[in-house]
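Note that one protein chain is taken out, while the other chains of the complex remain in position.
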Amino acid sequence: MANMLQLITRNLLNKKQTRLFPAAAERPAFERSRGRIILNPDTCILCGICSRRCPSDAIVVDRKEGKWELDALRCIICGECAAVCPKKSISMTNDRRHAAEDKEIIIHKVEVPVPAPKPAAQKTSAQMPNEKEIVQKEDGTNSEVSKTA
Amino acid sequence: MLENLVVVDKEDIREVVNNKKLYGNRFVAVTCEKEGEYYELLYHFDNNYELSHIKILIKPDDVIKSISSIYPSALLIENEYKDLYGFEFEGLLIDYKGNLFLADKSPKTPMLDKNTQ
Partner (left out) sequence: MAKTVIPFGPQHPVLPEPIQLKLVMEDEKVVEALPAIGYVHRGLEKMAELKDFNQTVYIVERVCGICSFMHSMAYVRGIEDIMNIQIPERAEFLRVIWAEIGRLQSHFLWLGLLADAFGFESLFMETWKYREKILDLMEMTTGNRVIISANRVGGTTKDITPDQTKIILDTVDTLEMQMKDVEKVFFDNYTVKQRLVGVGILTTQDAVEYAVVGPMMRASGIKYDLRATGYSAYKHLDFEPVVETAGDSYARCVVRVKEIYQSFDLIRQAISKLPAGDIAVPVKGFPKGEAISRLEQPRGEAIYYVKANGTKNLERLKIRTPTFANIPSLLKMLPGSKLQDVPILVLTIDPCISCTER
């Protein structure tokens, strides 16, 4: 009896262990936390190794048309694609994905002119802010942003 | 290859397993694998951290004698093989009649053929 009472009074007098999210700020992610997979289309050579190694078949690489597509809802963020890419163009960041209210698909096409394969990054995602950032970076090349709700 | 492996005829399985129990072995698991046109059932036993195995060869239509009267915990694995492979066991302690894992609308005996969805 007395043992539990001791624990309870200690908990009453210490500070709270929970956070009032979303009113309070959320805990910052650790450096190695798994967030999302991003591709750097400038160095991609469309070899297709990432698509063969993916355990859940989330990456589709099309050599003829120059498309690299990641289905974010199938991805299990294991990191195999980032580990086997020979040009190190896939990386994993640690920003967390939160719950979304409506689903928006942003299709992003970048065309690198001539010679060899034309990689164009195409993403399906359910969150807005980061995608806008990528659209703004690629100025000087054709970029079309189309939204379908 | 596995060490301590003994191959017996499928009619003598109950006597051999009873012998294992008298020597103080603990029943661990049963593995099923396709070998040519037969299926092999491997019974694994453990005695003081050492594993030993018994192997029998069967065809899919044979009736196999159940060991759940000797080791009661074997009833779950034998019912599982009845669902997934379609084998028939005789003398089960509790018989789930093919409904342990699979429902009425599931595919029948999914593990019997290899490389099919």
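Should a chain be cited, it is by its letter among A and B, assigned in written order, with residues numbered from 1 in that chain.
As a working rule, a residue touches a chain if its C-beta (ideal position, glycine included) is under 8 Å from a C-beta of that chain, and two chains touch if they have at least 3 such contacts.
All values reported here derive from a predicted model rather than from experimental measurement.
The chain not shown here is touched by just one of B:V17, B:L75 or B:L92, and that residue is B:L75. Contacts to the hidden chain, counted on chain A, fall at residues 1, 3-4, 6-8, 11, 17, 30, 32-34, 53, 55-56, 76, 78-80, 83, 94. Contacts to the hidden chain, counted on chain B, fall at residues 1-2, 26-29, 31-33, 42, 44, 49, 51, 71-73, 75-77, 94, 96, 99-103, 110-111, 114-115, 117.
FYI, only the chains that are shown with their structure count from here on.
Once the centre of each chain is set as its mean CA position, chain A and chain B turn out to be 46 Å apart.
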